[in-house]
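Complex shown without one protein chain; remaining protein chains in place.
Moving on, here comes chain A:
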Amino acid sequence: MAAAAGRARSRRGMAAAAGSPRLPAWCGPLRGLLLAVLAAGSCHGNSVERKIYIPLNKTAPCVRLLNATHQIGCQSSISGDTGVIHVVEKEEDLNWVLADGPHPPYMILLDGNLFNRKVLMQLKGTSRVSGLAVSIAKPNPPQGFSPGLKCPNDGFGVYSKDYGPQYAHCNTTVWNPLGSGISYEDFDFPIFLLEDANETQVIKQCYQDHNVPRDGSGPEYPLCAMQLFSHMHAVTSTVTCMRRNSIQNTFSINPETVCDPLLDYNVWSTLQPINSSGKVDREKEVIIVATRIDSHSFFWNIAPGAESAVSSFVTHLAAAEALHKASDVHLLQRNVMFTFFQGETFDYIGSSRMVYDMEKDKFPLRLDNIHSFVELNQVALRNGSVLWMHTDPVSWMNESVQIQVRNLLDILSNSSVGANVTLREVGYSQPLPPSSFQRFLRARHIPGVVLTDHQAAFQNRYYQSMYDTPENIRMQYPEGLSPEETLEYVTDTAKSLAEVATVVARALYRLAGGANNTSAIQADPKTVTRMLYGFLIKMNNSWFQSIIKPDLKGILGDVPQHYVAVSSPVNTTYLVQYVLANLTGTVVNLTKEECLNPEKAPNTEKELYDYAWVQGSLDPNSTTRVPYCVRSTVHLTKALSPAFELRQWGSTEYSTWTESRWKEIRARIFLVASKELEIITLVVGIVILVFSLLATHFINAKADVLFSIPRDPGAVAY
C-alpha cells in the first residue's frame, strides 16, 4: 500500500508539473477577488453606502474660469477634498478653524452673511481649510453683496489710455462700490453653495451631535466630515488650455478637451425686414437698441440677474412690441434693430463679436449704417421716477456727434411727456457705465445714449450675485395665488417697466422719422408681468409653453438662471428669441410642412423672414395644443469672441474667457473614525493573518500526528 501510495504521489506530482501554469494556482482566484471588489465598488447607492454617506443634492459649485492671463474660481483635488465640519456663524468661530482646532483640515459651513472678502482672504491664506460650503442668507444681506469687480469689464470698454484716459479704470466714477471682486479670485479649495435650507440643517445637526467641543476639551472621534468633489481640468490661462486642446486634437485618438470658450447666440430683429444673408444699402440708416441678457454670480449656473439683466431685456421686449403697434412702421425713414447681446458679463463677448462681424462684412449691416445707439442697462430700481441718460464725454468733443447726441437726448426727453418717467441727463463729465455701446464706440464715433436707473454708482446692491432676485427689484405677489394667477398678476415693477418701455418705444418712433401721434405706442403691463414671471420665477409656465417649438418643451427648467455657459443656445436665448417672435411677428396661415420648409411654399420671402412652428396654447378642456406658424424677423447670430475666431488666445482686445471642464461634481457628509481605530483594525488583521498562516503551516506539517490512521483498512485516512 505504501508503494501504491508512493507511485500515486509521483504520478500526481508529474501531472501537477505538466499541467501547472507559470503563475501559482492561487493567482487566478485572487485576481477574480480584486476584480469583484472593484466591481462592487462601482455599484452606487447600495445599502452599505447609504449607511455611511448622506449625499447633498441641492448644491452649486464654484468652477474655474480662465482668461488670457489668469485663472479664477475654485479647484478641488481629483479624489475630492475631505475635512471635519465646523460651523462658522460669527467671526469668532473662525479662530477654531485657523488656530485652535485639533483636527485640521476643516471643512467650513459658512453663514451667508459672513461670505465676504475679509473672511475669504483669511481662509485662502491657511492650509487648515480643505473646503467651504456657504448657506444662502435668507433674507438678502441688508448691507448688499456683490462678488463682481468694482469696475466691471475694465480694459475691454472704450476708455483706455488712448481714449479718455481720465475715465479709464473707474478713476472718475466707481460703478460698483460694493464689489468685492471675490468672483475673480483663485481658490485652491472647493467652495459650494447649499441651496436647500433642509440640507444645511442636516449638516448643522450632524455638527451639533459630533463636533461640538465639550467641557473645554476637543471633540471626540467619530467626527462629522464633508467631502466635496469639483476637480477642474484646465489650469493657468486660456492660452495654456487652448494649446493643450489643440495638442489633444492633433495627436490623440480620443481627444480630451480641457476647456471650452464661453459662447452663445445674440438675438436680433429689425422693425422693417432686411435680407439677413445680403447687405443693406449704405444709405439706409438703422437705429440700434441693445440690452444684455446674461448675468453671473460666484457659483456656477446661479445667475438670477433680476436687476442686472432681466429688467433691461424685458423692458426692451416690451418696447419692441409697443413699436410694432404703430401703424406706419413700414413707411418709416430709418429702420430699428432690436439686439439682445449674450455674454456681456464676460468682457462683452456678444457685442464685440457683432462689431467684428460688421467690420469684416459678415453681418447684413455695416458700422456706417448705424445712425444712433440706444442701450437699456439696469432700469428697475428707479429712484422716484428718474431715468438717467448717460452719454460719452469724449465723443461729445466732436461737433457733429455732439449735435446728433443732443438731438437724441431731446427726442428722449420729449417722449417722456405724460408718462411717469423723468428723464435726466447725467452730464458731460462722467463716462459711460459698462455697456455694449462702449464696444461700438471703440470702432466708430456713433451717437448714443445709455439709459439706467443710477446716476453714478449702481442702485443695484447685489450686482452679479446670487441675491439679484425678484425681491431685489421689488416684485411682490399676494399670498395664495395659483401659478396661473401669479403669471397674470400685474405687479408694480411690471407697471414701472412698462412705462419705461413706452417712453423708449415712442422715442424710437421719433428717431426713426415717424411724424404721427405716438399715443398708440403703449407697452402692455400684462405682457411685461408675464415676461418677468417667466424669466425670474418659473420658466415652465403656460405662456412660454405656448410660444416655443414643440421639440423644445422639455428644456424649460423651473428656476431660471441666465448664465452664458458653454453649450448653446441656453434657455434664456431660446426664450428671448421666441418671445420676440411672438411679440413682434405675425401669425401666418401655413401648414406645418410649409412652415418648416418655407423655400418650398410660394410668397414666403424666406430671406427676409424667419418662420417658426410653435406649439400653441393648451385648450382648457382638452389635452392637445393648436400649433401655428409665426413669421418674424428674429435671427440668431453666433456670439463667440473674435479672439477664438482669430485664434489669438492671449488677446487683450477681445474677450478670452473660457470655462474649464470637469468629470464629477458632488458633495456628501459622513463620519470619520480616529486614526487609532484604523491602525488597530489593520494590526488585528495582520496578527490574525500571520497567526493563521503559522497555525495552518504547523497543522499541515504535523497532520499525521493530529489525524491518526484508523485500524480499519477500509476507511481512507487524511
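Everything that follows uses one rule, which is that a residue touches a chain if its C-beta (ideal position, glycine included) is under 8 Å from a C-beta of that chain, and two chains touch if they have at least 3 such contacts; residues count from 1.
We adopt the following convention: contacts and distances are computed from a predicted model.
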Options "IBH1-like N-terminal domain-containing protein", "tRNA-intron lyase", "Myotubularin phosphatase domain-containing protein" or "Gamma-secretase subunit APH-1": UniProt name of the undisplayed chain: "Gamma-secretase subunit APH-1"
Option touching the unshown chain, where A:252, A:589 or A:708 are the choices: A:708
Footprint left on chain A by the chain that the document does not show: 4, 7-8, 11-12, 15-16, 19-20, 24-26, 29, 33, 36-38, 40-41, 43, 46, 48-49, 51-54, 82, 206, 222, 224-225, 227, 668-673, 677-679, 681-686, 688-689, 692-693, 695-698, 700-710, 716-718
